[in-house]
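As you look at this complex, bear in mind that one protein chain is not there, while each of the others sits in place.
Our next item is chain A:
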Amino acid sequence: MATAELVLGLLSAGPAHGYDVKRGHDSWFPDSRPLAFGQVYTTLGRLERDELVEVVDRASEGGPERTVYALTAKGRERLARWLAEPIEPAPGGVDEMVRKVVATIRTGEDASAYLARQRAIYLHRIRELKSAEAGGDSSSWLVRDYVALHLDADLRWLDRALDRITEQKETNR
């Protein structure tokens, strides 16, 4: 996870406290796990050490939430490079759903009941994502679309898997 670069992005609008960074992150990604305070401060500390951010204000009482951070020129450069860089496709990792279906076939179990339950859960989730969209702000629909379209891809894979299993059963009969 590119937390460091994301924090740079969150500081690009201007200097901010760690708390603002956390809040900014959570509003950019309302459906993701909230960013932990501890992680914000360790990340800011590391970015400061690497001269990607600098402390521009430190209130007298001290304490990390009083510290105001700003991007350095170097930090801005790093952010721009990260944003421009395309991502390699994920290596063909096989998640638990695929393992389950393969295991179902290999053990000769009936996959259709499992498929129905899996479809119900995924369709339900897509439905939730869609109804949230109405109230969603600026960019959160981007994340929701991403999640919904990936769930759709999984569902289509499940359909094809089940079709092929059924066809095989029919020809073996």
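Everything that follows uses one rule, which is that contacts are C-beta pairs under 8 Å (C-beta built on N, C-alpha and C of every residue); 3 or more make two chains touch, one makes a residue touch a chain; residues count from 1.
The criterion applied here is as follows: contacts and distances are computed from a predicted model.
J.: Can you work out the missing subunit's protein name as recorded in UniProt? Choose among "Helicase Helix-turn-helix domain-containing protein", "ABC transporter ATP-binding protein", "Transport permease protein" or "Succinate dehydrogenase hydrophobic membrane anchor subunit".
T.: Its record in UniProt gives the absent chain the protein name "ABC transporter ATP-binding protein".
J.: Write down which of A:58, A:74, A:130 or A:169 is the residue touching the left-out chain.
T.: Per the contact definition at the top, the residue touching the missing chain is A:130.
J.: Given that one chain is not shown, which residue among A:51, A:109 or A:152 touches it?
T.: Residue touching the absent chain, from the options given: A:152.
J.: With the full complex in mind, choose from A:27, A:42 or A:112 the residue touching the hidden chain.
T.: Only one listed residue reaches the unshown chain, and that is A:112.
J.: Can you tell me which of A:2, A:120 or A:142 touches the chain that was removed from the display?
T.: A:120
J.: Going by the touch rule given at the top, which residues of chain A touch the chain that is not shown?
T.: Within chain A, the residues that touch the unshown chain are 112-113, 115-117, 119-120, 122-124, 126-127, 130, 148-149, 151-152, 155-156, 159, 163, 166.
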